[in-house]
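Just one protein chain is left out here, and the rest sit where they should.
Now for chain A:
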Amino acid sequence: MLRLVVRRLLQLIPTLLGLSVLLFLWLNRLPGGPASAILGERATEAEVARINRALGLDQPVYVQYWRFLKRIVELDLGTSTQTGQPVWDEFALRFPATVELSIAAILIAVVVGIPLGYLAAKRRGGWLDVASVSGSLLGICIPVFFLALLLKGVFAVQLQWFPSYGRLSTGLNATDVTGFAVLDGLLTGEFDASWDAIMHLILPAVALASIPLAVIVRMTRASVLEVLGEDYVRTAESKGLEKRVVRGRHVLRNAMLPVITAVGLLTGSLLSGAVLTESVFSFGGIGSFIRTSIDARDYPVLVGFILFIAMVYVLINLLVDLAYSIIDPRVRVH
């Protein structure tokens, strides 16, 4: 097991290195730089040249890349050209919001999706099956952005059941411990802050959960149906094994393998895919920050973010593999 972990972690190095080269080349082929984003309409040629000099953007690409690589080795992602603050600080400030949102979304997707998929498979052809299959199709078809706007328009603006934007209500003096607002409230005993944070999370999390939920329902359903038809299930049943044991130990356990992989990958994609949802709800996470970074050509932030996401993907894959080997010991043997 330890070997697996170490090997996968070592794989990170060439992956990130290769990615950093590609990213750098790509970003340097894009027109413009941060100078005019900083100066706006006030940009004059001389001013732009001066800022580019100050930011080191007048240097050849390989010099910039080399400097960047050196910093990466020192675990320094550089400074955001938009905010003038270290990229790590900006990430540390914003990532908890996105992680919190993604966890909430994946929780909704798993907690609702797996039982629903299971029940749909079990009662194949019944109304629940038809409803969940067509519902999940709809979930995949409706763009998350549109769903977010719709949810916000109805539940925040019209009905005013939920706040329309942000992570916490204005003026709520919540103590910041971990950056995860819900958790912080629980840790410090400020339950009103936790509750407030949950209220702010619900709409964006539901919007963000729509695709993973649909995927999980469909995958669980398909997988359970497949396993139900397997010989060993029939054998187990014909041997007179209790239905509960058959369904729980044989069916669900085996059916969960592909679903776990999907959950892992979906979690990774949520982190990078929260951009639009966060924008709709001005959520203050990494998503909205990346959007403004693209507008402002904030290269250090963009490069850092993409490398970070790559790292997250590799780590999530590692976790998925570990989970696999726990559920299905055969994986360890292979």
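Here is the rule we use: contacts are C-beta pairs under 8 Å (C-beta built on N, C-alpha and C of every residue); 3 or more make two chains touch, one makes a residue touch a chain; residues count from 1.
The rule is simple: contacts and distances are computed from a predicted model.
Asker: Given the options "Indolepyruvate ferredoxin oxidoreductase beta subunit", "ABC transporter substrate-binding protein", "Pyruvate synthase subunit PorB" or "Methionine biosynthesis protein MetW", say which is the protein name UniProt records for the missing chain.
Answerer: "ABC transporter substrate-binding protein"
Asker: Have a look at A:A49, A:V177 or A:I326 and name the one touching the chain we're not showing.
Answerer: Residue touching the absent chain, from the options given: A:A49.
Asker: Name, in rising order, the residues on chain A that touch the hidden chain in the full complex.
Answerer: Interface residues of chain A facing the absent chain: 31-51, 53-57, 59, 64, 67, 71, 76, 78-86, 93-94, 96-97, 111-112, 115, 118-119, 149, 152-153, 156-157, 159-171, 176, 179, 195, 198-199, 202, 243-244, 247-248, 252, 279-282, 284, 288, 291-292, 295-297, 300.
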